[in-house]
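One structure follows; several queries about it will come next.
The complex appears here minus one protein chain, its other protein chains still in place.
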Amino acid sequence: MPEETIVHGVEWTVKELFVYPNEFIYWSIQIVMYPYMTGLVAGAFVLSSLYHVFGQKQLKEIAQFSLVFSLALLPVAALPLLLHLQQPTRAMGPLLTPHFTSAIAAFGIVFTAYALIVLSEIWFVYRKYFVEQVYALKDQPGLATAMRRTVYRILTIGAYDIDADAIRVDKKAATVLAAIGIPVACFLHGYAGFIFGSVKANALWMSPLMPVIFIMSAVVSGIALCMLTYIVIREWQAFRSRRKGGVIEASQIKGAETHVIDIATRYLIGFLVAAISLELLDLIFRGYTAMKSWDILRSVMYGKDFMNIFVLQYTLGNLVPFVLLLLPGRTLKRTVLALLLVLFGVFMMRWNVVIGGQAFSLSFSGYMHYEIPIIPHSVETFKEGLFGALTVITVPFVLFWIINKFVPSLQREVTGD
Amino acid sequence: MSCSRRDFLKEAVGGTLASVLPLSAFTFLSTAEAKAAIAESTLRWAFLVDTTKCVGCGLCVKACKNENEIPYDAPVTRTWVERYVVTKDGTTHIDSPMGGRDGYTSMEIDGEEIDPDDIDKAFFVPKLCNQCDNPACVQVCPVGATYQTNDGVVLVDRDWCIGCGYCIMACPYGVRFFHPVHKVADKCNFCYHRISKGMEPACVECCSFGARRLANIKDPDDPVTKIITTERVAVLKDEYGTKPHVFYLGLDANVR
Partner (left out) sequence: MKWHVLRPLWVAIGLIGAILVARVFLVPDDFGVHGRNFTYGYHRLGNIQEWKDFPVKYQGREACIECHDENVEALNSSTHTAVECENCHGPAIGHPDDVELLAIDTTRDLCLRCHAFLEYPNSDRAELISIVDRRHRRRKECIACHDPHDPTESTR
């Protein structure tokens, strides 16, 4: 096929019955990843704020980790958009000439504001550590150490005051930022829901409940990912220290703390119930009011996408983990399985919204099927295919690993009390 | 010296702030002001499609693609012609292969041969951008790359579009697509380069049957405007509140 006839979307869209000629699945896997990753960011931050603002002391350990992890996730919320744009070099456009009547225009501003809040909060939480490192690494030999020290010097932004007063102020500032951060995190993700909910042309998306549904499922997925990563890292550390013996400090030998998991699970279930209730309300309302679009929506939801929506999302992704988490005698392995299913369920929810919303034609007389490109044969099929999505999933873990080299979010008792 | 440097910085920052935050960008005209602004203009382009005259030759689609440099073999098009065949069992068969670019020359629809005796009615419906008065596509553009001109046509700035696809999603009529060469959103603009020179749009000029016509609905003496104002015309998908400005004569209830 000559280059100039390859239209964006034509390679993964299969049309059935009557679909307008220009209709394709324009928003594909990366737009599924976008709200998914944004949701994880928002959720991770909310989890960390439960400790910093609402004083959930039991969550302290996971809260510090969540905060840093939400920083690692942050650039990845923008990455799918960058991969999706047809003109990635113009990605700064929404910051240069924001057209505020567009839900996407707010992204640059909300995202930047949110990033600054997260960074500042981390700075306040770890500033003492940075300063201590600058002093500790002083007069030590080696180029690597010198460079490391320079990084810490930059990270202090010149604030070396770590007397008790200064640290108290730091703590207060972190709490204030966490408090501001919660509404901003909800806004960041709520408006991701608004991007879809406000598209009046799309019968599946248009719903005022969409932003709220997105926030709820975001918190669910964020908490689940933080818990999961926390458990895996803790168990790995425990395993490694058991094997090698004595390499890691004694305080780290024990694995994931049960009480931390317990309380986080409680929050997870609460938000999960809220998310499912809202989604079911939306579904029931559509069926009951049965507007013009209901015929085609029904045929998609109960027919073509039945597997995706009712089996994979609601049953496997919501109901099963719900039961797994509630049944008495919960073990760590069962928790991990439930968390994986929750993450999968939220992913399927994003998939069913984004891809499901394009599964039917605007003409209400035809269908479109999305065939995700597996083996890439061009930049486009890489970006908007399986490997593009896998890249997006991998990046936060790599970033977290790098950030953790400088910000010890996994060490216990780094900031005192 | 330090004092003057401070002053300089102050002025530089102040000036920068003033120049980058044009207040006009954040003011919304009141309804009265907006009405006044529109009333001043004597030009508002509109379009009339007479579905009873269309024979499905597809020459408008061909001309449009040539005129507007849309790759001929790409499956996207700024205008297209749909075929509707309603059979006696109540089914509506619809197709528009390649947007009807090659015309309709066979009775076959979607691989199905339809017996002429089963047909209740059959007709062709040309589609194009509706140049809405409240264009949903413009409202959702995050960067101001698509906009409505004072004469009512919605244009896309190819140098500013970031290619997010939000406008494509927002259009209830499915008229927008990504241009396969320029990689930006693209759509019908009534051949803006032609109508602003006093010419007809390419599709209008190429239509031998008078099924497509351009109107200035601000001009009461415009013969096409007279048809729109005096005859019973309909628009597509009125329920979205977009106030489309492509008017249809003989629009059937089956048309999507």
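Lettered A and B in written order, each chain numbered from 1.
Basically, a contact is a pair of C-beta atoms (placed from the backbone, for glycine too) under 8 Å apart; a residue touches a chain by one contact, two chains touch by 3 or more.
As the structure is a prediction and not an experimental result, all values here were calculated from the model.
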Residue, one of A:2, A:142 or A:158, that touches the chain absent here: A:158
Of B:74, B:138 or B:170, the residue in touch with the unshown chain: B:138
Residues from chain B at the interface with the omitted partner, ascending: 13, 16-17, 19-22, 24-29, 34, 37-38, 52-59, 63, 66-68, 85, 102-107, 116, 119-124, 134-135, 138-139, 144-150, 155, 157, 159-160, 189, 192-194, 196-197, 199-200, 202, 205-206, 208-210
Residue ranges of chain A at the interface with the undisplayed chain: 92, 95-97, 99-101, 112, 116, 119-120, 123-124, 157-159, 161, 165-166, 169-170, 173
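Following the convention adopted for this analysis, only the chains that are shown with their structure count from here on.
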Cα-centroid distance, chain A relative to chain B, in whole angstrom: 37
Chain A - residues contacting chain B, complex: 2-10, 17-18, 20-24, 26-27, 81, 84-87, 90-91, 93-94, 96-99, 101-105, 107, 195, 198-202, 292, 361-365
Residues of chain B that touch chain A when the two form their complex: 71, 73-77, 80, 82, 92, 94-96, 98-99, 110, 127, 136, 139-145, 160-166, 168-178, 180-181, 183-184, 239-241, 256
